[in-house]
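Mind looking over this structure? Questions follow.
Presenting subunit A:
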Amino acid sequence: MMPIGHYLFLSLALFMIGVIGVITRRNVIIVLMSIELILNAVNINLVAFSRVYGDVAGQIFALFIIADAAAEAAVGLGIIIAFFRNRETVFADEMDLLKW
Partner candidate 1 sequence: MSPTLQALLTFLQTWWVELLCAVLIVAAVPLVAGYVVLVERKLMADMQARLGPMRVGPHGLLQPIADAVKLLIKEDIIPENADKLVFWLAPVISMTAALTSMGAIAFGPWFQVARDINVGILFVAGVSSLGLFGIVLGGWASNNHYSIIGAIRSTAQLVSYETAAGLALVSGLLLSGTLNMRSIVDAQFKDQAWFLFLTPVAFFTYLVASIAETNRAPFDLPEAESELVAGYMTEYSGFRWALYFLGEYANMIVVASVATTLFLGGWLRPFPNVKWLAWIDAFPSLFLVAIGVYCVLRAGKQPALVQSIFMWGVALLCFGLGLSFALAAPLSFAPLKFMTAGLYGAFWFLLKVGGYIYLFMWLRFTLPRFRFDQLMRLGWHILIPLALVNVIALGVSLILQSEFGWNRWLAILFTLICTLGVALLLLRWNDRHAEAASLTLPPEEVRVEDSYAG
Partner candidate 2 sequence: MLDSVIFYFFAGVAILSAGLMVTRRNAIHSAIFLITTLLATAGIFLQLHAEFLFIAQIILYVGGIMVLFIFVIMLVRLDVLVSRIQFRLQKWVAVFVALAVTLEAGVVVVLARRMPGQGLLIRATAGTERLEPNTEKLATGLFTGYLLPFEIASVLLLVAMVGAVVLAKKRNDA
């Protein structure tokens, strides 16, 4: 196993790339994909620490995060489909119905 810092840095780098994706992209589907990337970065962190402490709780929590990400992706994509049927757009700044 590598020193724990390597895994933390990898997790951090993926997290930051995901954050950049969420903040800068207009396309809502790519924003959702960046959110999945953020969740993955957190998973790497959890599993690395679970290996360090020999406790399986980190991996169990990572498994719950994967299940949760699946549920969230399904509902999020359902919302996008419903919105697309109404407004014919998936770009975030064109979804401004409530703007005054």
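In picking the candidates, the idea was that all candidates are chains of the complex that A comes from, given by their letters.
What we mean here is this: a contact is a pair of C-beta atoms (placed from the backbone, for glycine too) under 8 Å apart; a residue touches a chain by one contact, two chains touch by 3 or more; residues count from 1.
These numbers were taken from a predicted model, which means no experiment stands behind them.
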Please name the candidate from 1 or 2 that touches subunit A in this complex.
-> 2
Could you pull out which subunit A residues touch candidate 2 in their complex?
-> 1-10, 12-14, 16-21, 23-27, 29-30, 32-34, 36-37, 40, 43-44, 47-48, 50-54, 56-57, 59-60, 62-64, 66-75, 77-82, 84-85, 90-93
